[in-house]
Structures are given as structure tokens and as C-alpha cells.
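The complex appears here minus one protein chain, its other protein chains still in place.
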Amino acid sequence: MSWFAKYSRSSIGAKHVMAVSGLLLLLFAVVHMLGHLQMFGGQDMYNKYANFLQSLWEVKWPTRAGLLAMVLVHIATAMSLVAKNRAARPVGYAVYRPVRSTAAGRSMILTGLVILAFIVFHIVHFTLGQVQPGVFHTLDAQGRYDAYSMYVYGFQNVGLYAAYLVGILLLSVHLGHGAASWLQSLGFRHPKYPYDKLGRLTAVVLFVGYMIPPTAVLVGLIKLPGA
Amino acid sequence: MKLDARIPGGPIEQKWQNAKFDLKLVNPANKRKYKVIVVGSGLAGGAAASTLAELGYDVACFCFQDSPRRAHSIAAQGGINAAKNYQNDGDSIHRLFYDTVKGGDFRAREANVHRLAEVSVDIIDQCAAMGVPFAREYGGTLANRSFGGAQVSRTFYARGQTGQQLLLGVYAALSRQIGAGRVTMFARTEMLDVVLNDAGAAVGIVVRDLVTGKIESHAAHAVVLATGGYGNAFYLSTNAKGCNVTATYRAYKKGAGFANPCYTQIHPTCIPVSGDYQSKLTLMSESLRNDGRVWVPMSTTDIDKEPAKIGDEARDYFLERKYPSYGNLSPRDIASRAAKEQCDDGRGVGPGNRGVYLDFRDAINRDGEDKVREKYGNLFDMYERITGENPYKRPMRIYPAVHYTMGGLWVDYHLQTTIPGLFCLGEANFSDHGANRLGASALMQGLADGYFIIPYTLGNYLAGVDAKGLADPKSAAFTSVEAEVKGGIDKLLAIKGKRSADSFHKELGTVMWEECGMARSKESLTRALEKIPKLREEFWSNLSVLGGRDSFNQSLEKAGRVADFLEFGELLVKDALVREESCGGHFRVEHQEAGEAKRDDDKFCHAAVWEYKGTDAAPVRNEEPLVFENVKLATRSYK
Partner (left out) sequence: MAKSGHDLIDIKVHVWRQKDAKDPGKLVKYDVAGVSTHASFLEMLDILNEQLVAKGEEPVAFDHDCREGICGSCSMMINGRPHGGQKATTACQLHMRLFRTGDEIYVEPWRAAAFPVIKDLVVDRTAFDRVIAAGGFVTANCGSAPDANDNLIPKEHADKAFEAAACIGCGACVAACPNGSAMLFVAAKLSHLHHLPQGQPERLHRTSAVVTAMDAAGFGNCSNHYECEAACPKDISRDVIAEMNKDFAKAAFIHRDRSTKADGGG
């Protein structure tokens, strides 16, 4: 076995794989969130940004491939760890009272799987346009794909808003645990700089950051152009 | 019984050097052909096993615990002595030697003690190299503290867990040899007998696998016992529950002389007994006496008062009063007896009025609570967990308890027992502490024996043994002992009485403590000699051991050990009865002068070595005279 295979299959190597892939996905989630905040900049700004991302295939496809790879690695490693962890305690306790672990930490697998479904749904919705086909790939005044309007149509729908609310909530909880966890897993810990609060902060920032624009749409602060 | 101590010639400072040169060596290539069995994995046994394996011998190590790391050395709290003189306060090898001989009330063998003091300095170096996290000064040098019976600061420590840290060092070295395949470790395996060949030399042991119950034989060219002390003969002691006399007592029954069984150390600072369910007593480290002051109320009318409400004028700081120059740091035997005296005087405090205060009020006022917490925090927490009282606010209550046994298998200068090829190290032997051990010297002796002495002296023995002559564990010598051992187990299981082994152990402990504890008299000892055989008789007719012999069975383990204690206790009492003097931990009320122990050097300046003569015959008492050429026999004074 090569040294890298040996490393990545070891318990701590697997931890590192989880941490690094998770961190990259977390960074994507933050950038993605910042992108959506441009909804407040109006149709022109948002569509310009969206078209900028779409037009650079040299960036777009490697990024997509990278994200897909990270997701696959993250999930595959998680599954193998779950299997190992289950095997490490074949007989459970009649009474077991955890005291330090958080619900977020203990439900990572669950939230992770729901988030996976949520991401698939999100791609189907906004990338493939299969949820609201009527508003997909419409063009704006400059002839660009009108991502802005698509966004607004999406979140004017209460059902879709609710689905995203749940998805983003779980995403925030999941990444909140991850945001603190990767530092521990990679060994960046110093008594002077406790990171325990970083997790909660990240969760709140992500949740609020992601949900502000849709909420603004829902309550009518962000409107369709000309509406 | 021939008792040749084999003390090398020359002035005392050169004896060990001379011996090391004269001892025969085993060629490095031949060492692996010699198989050595080490029983016990504490400081002495673990250090011996790892060091012998480093030298190249083929070692097998046995312990009854689930891991060698759990040997009872782990519980030592306070520290380990060494004559480093890092404090520039007048320490030297000679002073450590002198203090130890004097502390032992002139009942130890000079040459052994001097060698102990010599190698003490190497022990600290070795332990530091192993990564033992000793306490340090801010500048990075090693820190020291003071212990009883010494006026210099020579005790190295790792907070209140020195024993655990030293044992982990030994365990790490042992583990390294286990990993390298040079030591075969048998945990959860109890030695039940030694096997001798026709020439009377030790060639192996018979053990019981405590998980499967299987009785097995192991052969070797030499057997090293490092199986600890017999303090649990008193049932309640600071020893771990598993500590027992079985290995040494069964060696005694096979012909090894047992020396000075009556030398038992009562430690002055233990948490008092709180009720009849009590299963063990917990020590509060002697180091606490660096800062704690021991007192009882002046008047019996104050004993139930809140201690904080008793003013200084109404307190009797009895150690400071009686022993002004050593004060609270008087040696253990003296401090223990003084505490007992005050309680006998009706001025004891706490349940049953068997307790004295150990008060940190003045240290807290002087240095602040934080400083005290830093030094003793874990001990204070332990006290609070056990008693439910906060020692920062209310003085600790302490009372003496059995802690250590100076007696043990007789060994010569080579640490060999009277059985050739059978060696004995650490607390299990009798050699270095005389009638009383000074604090922080047990760890020193265990490591000295294991790291620096047995590797030399065992080589000398093996050099005279044919490597090809490894005994056959299927031979009659072994199978007959196996049959004996199995017979003993079946006998225990066949009684099918009503009482647990524990209940007999408790009862024996009460007899030992009441009649042969801190103060012994002809009457009390005679009473004990009547009670113990009766108890033993009941044991063999009314014991209940449930469960089988071919499985994990703690009741059976316990029963075997109690059976040995019931015989050994009698030997201990006999030894105490014959020794018509008071010395160190052995205090005969008939022999005292103004409340202090009174030795009889004319009649008892010797080690008493008991020789087994059979089940129905009385054991024979032999003597090894002790010769003091370098220390003048004097009345021990700590005033």
C-alpha cells in the first residue's frame, strides 16, 4: 500500500480527509452565500455576477468537478467511518447518558444525508430548472440569463421558501459542527484561541446570510424588475 | 538454614564497586539462551523484566492485574529519594545511607543500604530519561521536597502521583521489550508456587490463568519474585485490594527464609475508618506534613467542638511539642504512635474518636489557598470525595493505618533468597529498611533493585548455570507441584460452607490490628496466637467459594490468598512475640522508655529468619547478625 493510501485509510487520516473536504465545501458555502447577498444589489448586479460565473468554463467545470469530488469523498469517508464506528461498539448500553456532545455533532450523518438530498433538489431547481421550468433561462434586458428573476420567482413560492428554510437550517447546523471540528481534526488548537464558539458563529452567519435574501423576497422587499 | 549474606569486602563505599567487578558476566551472545521469570510488574519487577530483556535475556513476566501498569507501586504519592544534593543543603550518599539506617532503627544491613544510596542518583537520571514528568523549577531544573526522617530536601516528585509516573516509566520500558518480543507478558496470571529441581534450585513456577482457570507451568533458569508486601494481612490497609502474600509465602513453604515478618509500617496520615463496610484505607501523602500541622484539642471537653472554634491556646500540636527539631516531619512510626497516644488519652476527634487533625490553616494564611492547591490539590480533592468535608475550610482528620511491610523474604547481598536461583526484589524482600522505612524510600528501593542491582547479580548466578539445562515443564518436578496446587484449589471449592473469604479476611484483620498493630504486648500477641488458628479452622470448614475453578473466579482467587494470610498472620505474630524489644514499626509496650521505643541491641541486633518445617511443625527461627561498622548504634532521637 502506498503511504498515502495507508494514511488516508487510518483513523486520523480519515479524520483529515473529512476535515479538508468539509472545509473546502464550507468555504464554497460561504462564497456561495456571499454571492446570493448580491440580490440586494438589484437585477443588473446579480445577473452580471451569475453570467460571469457561467461564462468562464475554465473555472466553472473544474469547480463543479472539484465540488462533486469533495462531496463524494466526504460522503464515502463518512460512510466508511460510520461503519467502523458501529463495529467498534457491537453491543450498546442499556442506559447511556451523553453529556458533552451536541445534538448537531451526534446527528451529522442524518443532517448530512438530508443536506445531500437538499443539494440535489437545489441543483434540480436552479441549475437544471426542473422545478419551475416556466421561469428557467429567461433573458433579461441585456440578453443575459435572468437569474435574478428566477430567484425571486422561486422564493415568492411559500412552499419552496419553506423547503429552503429547512435545508439551510440543517446545512448551518451541519457546517457549524464542521467549522469547529476541522480545526481540532487538523490539530489547530491552542488554549489561547478557543474555537468552540466558532462553530455556533458559523452556523448563525450561514443561516442568516443564506436566509436574508429569500426572506426579503418573501416579504416583498426584493421584487421582480418593474414590479 | 545457612544464611550467608555474601557481603563483599572492602570499605563500605567500595563494596558495590568491588562486587560489580567480581561478579561473573554472561557473554552477550549467550544471554538470550537464558530464560528468566519475573513475577510482579511493579517498580521492582517491571524494571527488572525490562532491564534484563534489554541486556538480552529471554524474559517472561507475570502479574495478576489486567495490565502491568496497575501494580500497586502506582499508588505511591509523595516521592522518591535520591542523594543528588541538587539543593546544596548538605545531602550526600553517606547522609542518605545514614538517615536510612537510623530511620530503620538500626535493623537493616549496612552494605545493602549503602548500595541503595549509591544507586539512588542513577535512578533519577534513568527515570528522567524515560520521560517521567518530575516537578520542575521555573528554570527547568528538578524540584525537591522534604520528607519525614530527613533534614535535607532530597525527595523528587510528580505532584501527588510519583508512584504512578515512575511506574508508567517502567511500564513503558517493559512495553518496549514486549513489543520487541524480548519479554513475554502474562497478565491476569497468578503465581501459585515455585518449582525446585532435585538440587534445590528454583527452575520455574506454577501459575493459574485467572481468565480460563487453567493451571500451567513455566520453566526458567532463574526466578525473580517482586510481588510486593503483605500489609493486607491486616485487611484494612493502604494497599490495593489485590496485594497478597501468596507468592512469597508459598516460596517460604518451599524453603525460602522469611525475615522479620513483624516489621510492619503504620503510616500516620490516612483517612480514618468510617464504618464496617470499609474495604480499604486511603493514604494522605506524607508530603502533606511539609505544610500541615498535626494537633488534637488540649482538653477532652473540646473534642466535639468545631476545630475552627478551638484557639491555638487550646490546641496541642503534639508532634511539635514532643519532637521540636523534626516536628511534623518526624518518622512514620514515631508520628503514628504519637497520634495513637493522644487518642488513647481520649483527645481523638471524629467517629469513634480515632483521629487527629492535620491542619493547613497556617499554610493557607501564609502562602494563600492557591499555592496550597497547586502543591496538594489532588490530595485535597481526594479527601473531600471520600469524607465529604472540605479540607481548605476544615482540617483533615487522619489516623494511622498499615501501609508497608519492611519484612519479607530473606535475601543476601545478591538479592537471592535461601533458595538458589530464586531472587526477591522490592517490598517483597526484607533488605533495606530495617524496622521502619523512611518516606519516599520504597520507590527508591524498588527501582534500585530492578534497574541497577538484579541485572548484575542475576548475571553472576546465571554464569554458573548451564544454559542447556532448562527444566522441562512436563517433568515430575513440575507436575507434582501442579497437582499440589490443583489439590489446594479443589480443597477450597469442596468446603461449601456459608462464609465468604472476605468475611474471614476482615476478621483476621481485626485480630491483627487489635493484637498486633501499633502497640504489641506479650498478652495481646498470645491472644492472637489463640484466635488465628481457630479462625483458620473455621475457614477450612465454613468457607463458601461459589463458581468453578475453570473460569474467571474472583472468589476463588481471594480464597487462596486469604488461606495464605491465615497462616502467614500467625508467623507474623510469632515473630513479634519473640522479638522482645521495640524497634521502628515494631513496638512492644513492655519495652519503652518515657514513651519511646527501647531497642535491645544485645539480644536483637539481628534479622530473624523463619524457616518452614512442615504443616504440623513449628517454624524455626534463624538469625543473621547485623554488624554496624559505619554507623554507631545509638538511640534514635528526633527531638
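Lettered A and B in written order, each chain numbered from 1.
The criterion applied here is as follows: a contact is a pair of C-beta atoms (placed from the backbone, for glycine too) under 8 Å apart; a residue touches a chain by one contact, two chains touch by 3 or more.
Since the structure is predicted, the reported quantities are computational estimates derived from the model, not experimental observations.
J.: Using the touch definition from the top, which of B:Glu389, B:Asp472 or B:Glu514 touches the missing chain?
T.: Selected residue, touching the omitted chain: B:Glu389.
J.: Tell me which of B:Asp381, B:Glu538 or B:Glu623 is the one touching the absent chain.
T.: Looking across B:Asp381, B:Glu538 or B:Glu623, the contact with the absent chain belongs to B:Asp381.
J.: Which residue from B:Leu25, B:Ala476 or B:Leu546 sits in contact with the chain not drawn here?
T.: Looking across B:Leu25, B:Ala476 or B:Leu546, the contact with the absent chain belongs to B:Leu546.
J.: Which one, B:Lys31, B:His72, B:His403 or B:Arg520, makes contact with the chain that was left out?
T.: Spelled out, the listed residue whose C-beta touches the missing chain is B:His72.
J.: Which of B:Leu23, B:Leu142 or B:Ile495 sits in contact with the chain that's absent?
T.: Within the whole complex, the residue contacting the unshown chain is B:Leu142.
J.: Looking beyond the chains shown, say which of A:His32, A:Arg64 or A:Lys84 touches the absent one.
T.: Only one listed residue reaches the unshown chain, and that is A:Lys84.
J.: Even though one chain is hidden, which residues of subunit A still touch it in the full complex?
T.: Residues 3-4, 7, 10-16, 81, 84-85, 87-102, 105-106, 108, 177, 180-181, 183-189, 191 of subunit A touch the chain that is not shown.
J.: Tell me where the left-out chain touches subunit B, residue by residue.
T.: Touching the chain left out of view, subunit B contributes residues 47, 50-51, 54, 65-70, 72, 74-75, 84, 86, 122, 124-131, 133-142, 158-159, 161, 163-165, 168, 171-173, 175-176, 178-180, 185, 187, 211, 238, 240-242, 274-275, 277-280, 282-283, 304, 350-351, 381-382, 385-389, 394, 451-452, 455, 498-500, 502-503, 544, 546-547, 551-555.
As a working rule, only the chains that are shown with their structure count from here on.
J.: So, what's the distance in Å between the C-alpha centres of subunit B and subunit A?
T.: Going by mean C-alpha positions, subunit A sits 63 Å from subunit B.
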